[in-house]
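Report on one structure; see the data block that follows.
Every protein chain except one is present and positioned as in the full complex.
A and B are the chain letters, set down in written order, and residue numbers restart from 1 in every chain.
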Amino acid sequence: MTDPLTPVLTANWGDEQAWKLASYERRGGYQGMRAALRMTPPEVISLVKDSGLRGRGGAGFPTGMKWSFVPQDNPNPKYLVVNSDESEPGTCKDMPLLLASPHTLVEGIVIASYAIGVSHAFIYCRGEVLHVIRRLQQAVREAYAAGYAGSNILGSGFDLEITVHAGAGAYICGEETALLDSLEGRRGQPRLRPPFPAVAGLYACPTVINNVESIASVPAIVKNGSEWFKQMGTEKSNGMTIYSLSGHVARPGQFEAPLGVTLRTLLELSGGIRAGHQLKFWTPGGSSTPILTDEHLDLSLDYEGMAGAGTMLGTKALQIFDETTSVVRTTLRWVEFYKHESCGKCTPCREGTWWLVQLLHRFEAGTAVDGDVDKLLDVCDNIGGKSFCALADGAVACVTSAVRHFRTEFEAGYSTPAWELFPYRESALFEVREREGAGV
Amino acid sequence: MSVQAKPTEVAERPPSVTVTIDGIAVEVPKGTLVIRAAEMIGIAIPRFCDHPLLDPVGACRQCMVEVPDMGNGRGMPKPQASCTLECADGMKVATQRTSEKAEKAQRGMIELLLVNHPLDCPICDKGGECPLQNQAMSTGNGESRFDGLKRTYPKPVNVSAQILLDRERCVLCARCTRFSEQISGDPFIALVERGALQQIGRYETEPYDSYFSGNVVQICPVGALTSAAYRFQSRPFDLVSTPVTCEHCASGCQLRTDHRHFQVKRRLAGDLPEVNEEWNCDRGRFAFVSGRGSDRLTYPLIRENGELRPASWPEAIDAAVAGLRRIGTSAGVVTGGRLTLEAAYAYSKFARTVLGTNNVDFRARPHTSEEAEFLAALVAGRRLGEGVTYADLETAAKVICVAFEPEDESPIVFLRLRKAARKKKLAIQVVSPYRSRGTEKMLAEHVPAIGAEAISGLTADAGTIILVGERAAQTQGMLSAVAELAARTGARLAWVPRRAGDRGAIEAGCLPNLLPGGRPVADNAARVDVAASWGVDRLPAGEGLDADSQFAAASDGQLKGLIVAGVEPADFASRDAVLAGLEAAEFVLSLETRASEVTERADVVLPVALLETHAGTFLNWEHRPGPVEAVVKSRHTPMTDLRILAALADAVGTPLGIRTVASAQAEIAELGVWEGPRPATPVLPTAPRGGEVTLTSWRQLIDGSRANDGEPALLETARPVVARVSPATAERLGLGAELRLSSATGSHDFAVVTDPSMVDDAVWIPGNFFDGSLGTLGVVPGEAVTVVPASELVSAGGNA
Partner (left out) sequence: MSDLSNTGVGGTESAHAGEQGHGFESFFPDSGGVDQSDASTNIDDETIAELRELAGRYPQARSALLPMLHLVQSVDGRISPRGIEVCAEILGITTAQVSGVATFYTMYKRRPAGKHHVGVCTTALCAVMGGDYLLDHVCSKLGIRPDETTPDGTFSLERIECNAACDYAPVMMVNWEFMDNMTPEKADELLDRLAADEPVASSRGATITSWREAERVLAGFPDGRADEGPTAGEASKLGLNIAAEHGWAAPTAEEAK
């Protein structure tokens, strides 16, 4: 039985200047890379496969299997693209990781690239995080200077270029094919699949796209072995991962725990809901994952546990809302996010989020009319599962799950504004003075 | 057009799969999209973004179907877009006809598409032929549940002088942007903004610059894109549509001409997969109003006391007959590019049987006897399929363009070559003075050359197709070199003329060395053959004079009379020489639609009806017959060239034997093509280069050609008139922003573009520059010209 919290990726976040190569290496950094370079590439892929590491960006696809899909007989260059576009509402694990320990990612990149036969790796980082990008740029420079990147890495004959690339503000670029278009200097709109990126991705060449946390988990796996990794977590959800607790909790923050921990445990460890309040609803992995309530506190926070509850593990972004919160308001603001971030390519997402926002505005303002809940659900049905990518599915999921759990609160929108039922100042974390409350 | 037959190996049948759609099994080639497979069995799935000639995008999500079985026993959990889903063996598909899920998905999608669509239908050009309107009726709800705010923008944006965009109506299917990027290679319109604000955009200072822009109006599934030319002109249901073949070039596009109240309102690209697929160029689409100006001839004119005066038809025919009798066989016939095969045949026969001369030539442009020999040896007297076709361009291993700029001179050939380059990695070489935008868009290799010097060094084999343009005649030895290259390497050769009537004129025998069907005048048997068919005793022997020689002979008093039809003097090597000939001739008979420099100098002018009232045939560069139907049918029988010539022949007393298109076609068919020996191909040495600065040129598609008159939006989209020189040449000549180009007989100023791809010691200008042409300068490409900085002259106070 492992401990309730198992810092691996976060282990050095308390270190002085943990972002520096020297600090990272003092803790045994780049040992995984050295070990990997002594192995053959197929051996590294097997090791990662054996570990059962699954994608930490939301979909949970087995990482080693993804790597093995890259056709090794393809004569084109192969690319690794690290998806560091962390933008899903609630999700806030990759940015602190990159801020604190960018070398963990860089080491993972070298190992993964070596395993897949990649000659050029890109870190596509969202642009709105200046200091994260500074530290990434510096870490990559340090890696080159130390001979961990560039040509003939540590005399292995393996060459690798690493490029840090800043995005420019588009949630959709977290979708892997949109990310590729963006990295090619285009509008970040999703591509048709097939062909899949493993066959024709960046510049139509074989490409692997992995989340930051997935790649960052690789050095520890290589260093400690797949059995070590499998010791943590549940049967099908192996290893440790970072859970991000935010919202109406006494102490929000990052918790690295074995997969399968429960929200109850995490709340207990962190001091529970903010004082004097109770849990109302929460997301298991960002706004795109259907919401849960206090009935679900003991569910195992792993891929299977969440799927079993009709939701998804997603990015493990646990957004906690207490009883002061209007679910109508929260849903509206999520759907506004999706409307703002819809790329515009396909009809249901572009037009559907436009319509949903207007419908939800009415619920919030108490001007919805009898039957609007059913209309809302039917519009959701016309959007869900019909869009080009999963963005619209996320928009719909937060609406339908909110209605499923709190239908009466929506029906109250036929007569009463949400701010009357749930005075908004009650939800704020600071005391709202009259000035802000009344508007200026 | 080469004599080798097409490669005969049978293409391997692609593997097929069987898919069951709504319970109906259909076998389709592997890779077929579900939406196409459904079409094959008559099941129409509504769609907006899908277009069979564009790469799939899956954006509109209208064509959702249910897939209960992917072919592996498992179903797809969600409905699928049938426009991006490939058929798999054993796949089962349920469309809106059999699946409630698919039906609801489609119904819901229409509703979503209409969320931000304005209720413009009553004032929208597309109303009545609008896929959104139609599919909202067939697939949508009667009433919308959306009662919120619609996204609105200021009304239309001019993405070019010709194309207007109404963003509110747009459903973001991206057909237009995909067309401009994929098909024509002019991505000057692009998706901009995002989410509900996503829209088609152009950069304000760089308009949508494309020879093919009108296609985006046609493929727009809503009324978002309209043309300045047709906007608010008519309702689709008031129009009568007639298929015709385009008269603007030898590509041979099938068009749909729509008219109302005896007036053509618009022209659309027809659907002819073998030729233009579903596209055409803007010239073919928009340039159809040139006959509506004040210079349109509607009654005959005869010259009296030095002045032309109106006359009745009988009076004018009498005057013409008197003139023809006066000149006897000392006559020549020069025809131009607007003639159908049947009209050209009438002139050819008229020259031989009524006038008794072989002085007949269709080449109203620079031409040589080398070219006449080349045409007789390698072009004339072939049927479709004996030579190169569009389809062959797509399967060739390599295509070489010589003296041929496809985008300007045969736009559909350009589209096909670009398609082959994009889709099949066809290797293309363009031998030309500079790397043009068209060359880049064909992903072609540029072989810099201005004469024939590069040709012998080209590599070719039996898989190669050489496309040689009519401009090859401007350079002595070039056609010989091309013929030699083809003969030596086994490459196939096709001659691509610029004008729609040229290929037919050759078959009709409008050449001094050729009778109809490619029969050599010099061949006794050929003459006997034709004479027998025509029921005349004999035909004039000995090759006649070509067009230039006719005008020269007229100037010298060697030729008494000229019959001229569809000719612009400025198109010839020397406009002055043509005018001199016309002025010196004893008698000039002009058959023309509009007043011109020829009619001004004619003794009798007979007005010819506009093409839109004619029937007949254009043969395209492949030798493919393209039917022309009379679009506008008035009560009066139109006075076509054929009808006028028949009347003249009757009046002269030597009946032509044909007076209708049908009778001409019957004769042409009966004559067939020459089966006897072909004349030898010309073998001429390559001409030396002009001099210090050699002129190079071709005509741009949208230029000052009179056929483009009357359509201001089209003319605004013409490419700028510039002179191109290499940086080294510009430096050597001390050129600044403008240059002055002078020939022996004239000069003209041009804006200078220094182009690193341009060959040195040469200058390129467009063949027609609106206020002049090479013919007005009296200079032919390949000749020496004088180039000096224009600013220098201005500052020195001189302006020739």
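In the analysis below, contacts are C-beta pairs under 8 Å (C-beta built on N, C-alpha and C of every residue); 3 or more make two chains touch, one makes a residue touch a chain.
Since the structure is predicted, the reported quantities are computational estimates derived from the model, not experimental observations.
Asker: With the missing chain put back, one of A:Thr63, A:Ser214, A:Ser237 or A:Thr325 would touch it. Which one?
Answerer: Considering all chains, including the one not shown, the answer is A:Thr325.
Asker: Out of A:Lys49, A:His165 or A:Arg193, point to the residue that touches the absent chain in the complete complex.
Answerer: If we include the chain that is not displayed, A:His165 is the one touching it.
Asker: Which is it among A:Glu107, A:Glu213, A:Asp302 or A:Glu341 that touches the chain not included here?
Answerer: Candidates A:Glu107, A:Glu213, A:Asp302 or A:Glu341; residue touching the omitted chain: A:Glu341.
Asker: Please identify which residue in A:Pro75, A:Gly155 or A:Gly185 touches the non-displayed chain.
Answerer: A:Gly185
Asker: Which subunit A residues would touch the chain omitted from the figure, given the whole complex?
Answerer: Subunit A touches the missing chain through residues 2-8, 10-20, 77, 86-92, 94-96, 99-101, 120, 126-131, 133-135, 137-138, 141, 163-171, 182-188, 203, 223-225, 227-228, 231-232, 240, 243-248, 251-257, 269-270, 287, 317, 319, 321, 325, 329-331, 333-334, 337, 340-341, 343, 357-358, 361-362, 364-367, 417-419, 424-425, 427-430, 432-433, 435-440.
Asker: Determine and list the subunit B residues touching the chain excluded from the picture.
Answerer: So the residues of subunit B touching the unseen chain are 148-154, 157, 167, 187-194, 197, 199, 201-206, 208.
Assume only the chains that are shown with their structure count from here on.
Asker: Measuring centre to centre with CA averages, how many angstrom lie between subunit A and subunit B?
Answerer: Centre separation, subunit A to subunit B: 55 Å.
Asker: Would you pull the subunit A residues touching subunit B in the complex into a rising list?
Answerer: Per the touch definition, subunit A meets subunit B at residues 170, 187, 189, 192, 339-348, 350-355, 358-359, 375, 379, 381-383, 385-388.
Asker: In their complex, what parts of subunit B are in touch with subunit A?
Answerer: For this pair, the touching residues of subunit B are 56-62, 64, 77-79, 84, 104-105, 108-109, 111-113, 115-116, 145-146, 148-149, 151, 171-172, 191, 193-198.
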